[in-house]
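So the structure is just underneath, and the comments pick up after that.
Some chains have been omitted; the remaining ones sit where they do in the full complex.
For reference, chains read A and B in written order, and residue numbers begin at 1 within each chain.
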Amino acid sequence: DFLVALEETKPLFGVAEEEFEECTRGGLIKFSPGIDSILDVGEADIRAVREPNSAELLTTLLHGPPGSGKTALAATLALGSEFPYIKLISPKNMIGMNDAMKVQQLDKIFRDADKSVLSVVVIDDIEGLLDWVPIGPRFSNTVLSALRNWLAKVPPKGRRRLVLATTSERSVLEQLGLLRQFTGQIAVPNVNSHDDLAAVLRESGVFTDKQAIKRILAELQDTTGESEVGVGIKRILDAVTRAKQSRDAPGRFAEIVAEYVVERTGASGQ
Amino acid sequence: DFLVALEETKPLFGVAEEEFEECTRGGLIKFSPGIDSILDVGEADIRAVREPNSAELLTTLLHGPPGSGKTALAATLALGSEFPYIKLISPKNMIGMNDAMKVQQLDKIFRDADKSVLSVVVIDDIEGLLDWVPIGPRFSNTVLSALRNWLAKVPPKGRRRLVLATTSERSVLEQLGLLRQFTGQIAVPNVNSHDDLAAVLRESGVFTDKQAIKRILAELQDTTGESEVGVGIKRILDAVTRAKQSRDAPGRFAEIVAEYVVERTGASGQ
């Protein structure tokens, strides 16, 4: 019935692939050596699950600041596994569901996964899934309970599962007792140094000439008084798009990014 | 199916336009150069979304004190975009709805938006939508969750969306983890200086002669001991209406505005 199980998951596979493509549409810019190490560790876990008589269940958490690329990295790893069952669990695909419906969907996905010999389940944005709000704080108890149990429950004999999860709120997961459920953790960094930023800009297709990049870095340094950038790749790419509309695109780009830096450091600014 | 999508949104367009007109009925008085800059930044975001192969999703927050004109400005920008789908989400149009119904309506509006190649959704008075009350504090978790996910969810391939949102409670949005979802922010100011106030009065159609204006400013300065006004444009316009009924309209106007100033500064007063 191994083949049957494979068959059964195939149609699901197609659907899921589409969801993952949305997350990887922007591609990966290897703006720092850290990006490759992340992929290495993730791929080792995939191998550990793929090999029979090895791990039945590994659960790996990608954590890092907002917009640092966690979802894109998890999706890339999942797609790369070529496991017969890969599936994305994301709050963005659960708008308007109440807690009971969310738990039902979670359950279905994990039960389906356990019909396949090999499966990857990506749990994206755990704090979003939990409807976490720092005020209160509030969160969904029932979703938390389902997650906790599914992270710990080993698949039936002969099946093997990899869970890749993402969060911007690692300390929250710790307080909720979820952190200790993971067998491994990977930190995802911001675009931090001027070198990182230059690497992104070179790949951006907008600020390709050296002079423009140099000017941007100089202005950024000037406005913020900081040599550290510390902004997520997502915002950097958004800033490129918005600045492009401006007559002085590089100047406007430096301005927008500077606002982000200042927001973080609390210096000057708004 | 691009044309089909356009067709489909047309009837919706009409309805929405009416709603927006209610918000812009009072017109815009350009009482300070800041008003034009606001419109500039907003229009740049509109251009960034309009242009194909550029931003799929931009989300811009207009924030400022109560009655400073946020709604009128957002509505003006939305109407000016001439996008095929523009829609207003406002708590005032959701009286008597429970949270589930609100989320359903939110969902419908965003899903409809994503059928159009280009769309603007105005989310007016976010704290009102959330039924935010500082005591407790209390707010709707389910509406918050829906907003958070819709602000982050990119439209399907080939569609592009601009979200314009307004709030008088920027710090609340920060605490709720909503602020970081926005790609851009615009601050909307009060009528602050005597020059600002004079500009408003000149356009009011009531206190048109120079002497009356001069007297009003003098009396305001006298009563409050302040050269800063710091009152929203909405209250200024209301004060004009109420004072008009008085035999000594300028005197009564200065009196009413002075009460507002004193309420803010805590000096003298009630």
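Criterion: a residue touches a chain if its C-beta (ideal position, glycine included) is under 8 Å from a C-beta of that chain, and two chains touch if they have at least 3 such contacts.
Quick caveat, the model's predicted, so the values are computed rather than measured.
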2 chains shown - copies of the sequence in the complete complex: 6
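As a working rule, only the chains that are shown with their structure count from here on.
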Angle of the C-alpha superposing rotation, chain A to chain B, to the nearest 5 degrees: 60
Between chain A and chain B, centroid-to-centroid distance (C-alpha), Å: 33
Chain A to chain B touching residues, read off their complex: 22, 25, 66, 91-92, 94-96, 98, 128, 131-135, 138, 235, 238, 241-242, 244-246, 256, 270
Contacting residues of chain B [partner chain A, same complex]: 44-45, 47-48, 51, 54-55, 58, 100, 103-104, 107, 137, 139, 141-142, 144-146, 148-150, 152-154, 157, 175-177, 180, 183-185, 187
